[in-house]
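Just one protein chain is left out here, and the rest sit where they should.
Right, chain A next:
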Amino acid sequence: MDKTESAARRAAAVAAPGYVLDRREAVPRLIGRHEDFLFVGGLAGSAKDLAQLTNDGAHAYLLGGAMGAACMMGLGLALARPDRRVLVLTGDGELLMNLGALATIAVMNPPNLAIVCVDNGHYGETGWQRSHTARGVDLARIAAGAGIRATRTIASEAELEEGARFLRQGNGTCFVLLRVAPTEPPAYRRNLDPASCRERFRAALLGAR
């Protein structure tokens, strides 16, 4: 099983020559000080990226299902807490499942919301099948077309530092497409119980209520 998967992943890497960043280095460098944000994480790879970065922290709510929910959860949280910066870290597959959310978010345009799509062009969790983004769909252009005014594509190391600043500016919702190579996300065994993660997040943010 593992051997087949890594063969599929290697084939994916060969088929994605423009995707060079390693997510295990690029995501932490792009986010910088993780304590600056409240996080919502998409499934699979992006949840593992955030679990590793925050040590499965109480300021991160990471999905393990409900695919397509991440961006809108970020919007609800950002509207509820205008005093905090909210960062949604999700993958190309999860974002593709609910593209309309980008239109809704653009309409609301909360200045404290940032969306980062870690785009590896593949469904890594299910066997490295190519996603739409590896076949020409450009999620940064879709975000811009939806009306999100601040968008960036980051595909090289040289762009990461400016990207970290971009995520912290407060003029409106911003969107970053982070192009990464189809490599394995960090192996992190996080808490997968959605109810205890909710309680943990609320207790840390809101205190005893």
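Here, contacts are C-beta pairs under 8 Å (C-beta built on N, C-alpha and C of every residue); 3 or more make two chains touch, one makes a residue touch a chain; residues count from 1.
Going forward, contacts and distances are computed from a predicted model.
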item	value
Complex member absent from the view - protein name from UniProt, among "Zinc protease", "Sugar ABC transporter permease", "Monovalent cation/H+ antiporter subunit D" or "Phosphonopyruvate decarboxylase"	"Phosphonopyruvate decarboxylase"
Listed residues A:Ala12, A:Ala47, A:Leu77 or A:Leu139, member touching the removed chain	A:Leu77
Chain A residues touching the omitted chain (full complex)	38, 40, 61, 63, 65-81, 84, 98, 100-101, 103-104, 107-108, 194-195, 197-198, 201-202, 205-206, 209
